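Just below is one structure, and these are the notes that go with it.
Left out: one protein chain. Kept in place: all the others.
The block that comes next holds chain A.
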Amino acid sequence: MKLRTLKHHVSESFKSLGRNGWMTFASVSAVTVSLVLVGLFMMVMFNLNKIAGDLESNVQVNVYVAQSATQADQAHLGQQLKQIKNVQSVEFKSKKQGLNELLKSLGNDKTTFSDLQKENPLPNSFILKTRQPLDTIKVAAAAKQLPNVSDVRYGKGTVEKMFKVISIARNVGIVLIIGLLFTSIFLIANTIKLTIVARRKEIEIMKLVGATNAYVRWPYFIEGLAMGVIGAIIPILVVMIVYHYAYYTMSVSLSAMLIQLIPYQTMAVNLSMMLLLLGAAIGVWGSLSSIRKFLKI
């Protein structure tokens, strides 16, 4: 395409956007509202996914050895645990290691508990990692059947609940996002259809005197693209501001709970790019889908 033609198309597009000012405003607003919601959803979903991933990789089964067990019993138990289906690794943690970790996590207060070192109340234990996070439940049940096991812990209930909540949140989020995206595509398509109807005669004459479909399509393509991209600006700002606030107020208190949020920069860059692309895709899709039938002359 010649540069002169492109210039012509761009100026035609913006003229038309201006001429249909209110309609343009409505479409851009529709994109804006949708993308703000989509952006906020994505922000939450990305973090939930990350937290879920972190937690999933941290899920483990603690098998406590009975105090009565001998060294030989203990070694035998270790072998048996390795043979349980879906167990990836078995790690032995002596009662001494266990106590050290406990004291360490208590920090400055450890002197208070120094008495414990004389008479360690903790049992020896095995820490099992499973291949799949969801295997923990079965593995725990199998381990409990073995002799010389005093107790098995895997955060029963919490693990199940956590997975359930995450998967529901994921699915609901995906459905909502898809719904919102289609709504905005529909709104853009409709708005562009109205501007096309207003210029129907023009298109008819263009086709009659031998304009190619590509030539007719260009201005609408540019219009859709512009509306989508302009519609993405406010959502990008909103998401950046909200995440900035959320990240810097919450990340400290959450990290105390061993939860790490996605770093601000990463989120800002990725989400902005995504919203911009989504806006552009919505606009272009909307405009091209509505012009198709007007080209059949």
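The working rule: a contact is a pair of C-beta atoms (placed from the backbone, for glycine too) under 8 Å apart; a residue touches a chain by one contact, two chains touch by 3 or more; residues count from 1.
Operating definition for what follows: contacts and distances are computed from a predicted model.
Not shown: a single chain whose UniProt protein name, out of "Sulfopyruvate decarboxylase subunit beta", "Sugar ABC transporter permease", "Cell division ATP-binding protein FtsE" or "Phosphonate-transporting ATPase", is "Cell division ATP-binding protein FtsE".
In the complete complex, the residue from A:M206, A:V242 or A:L276 that touches the missing chain is A:M206.
Note on the undisplayed chain: of the listed residues A:K2, A:K118 or A:K293, the one touching it is A:K2.
For chain A, the list of residues touching the undisplayed chain reads 2, 4-5, 8, 201-202, 204-213, 215-216, 297.
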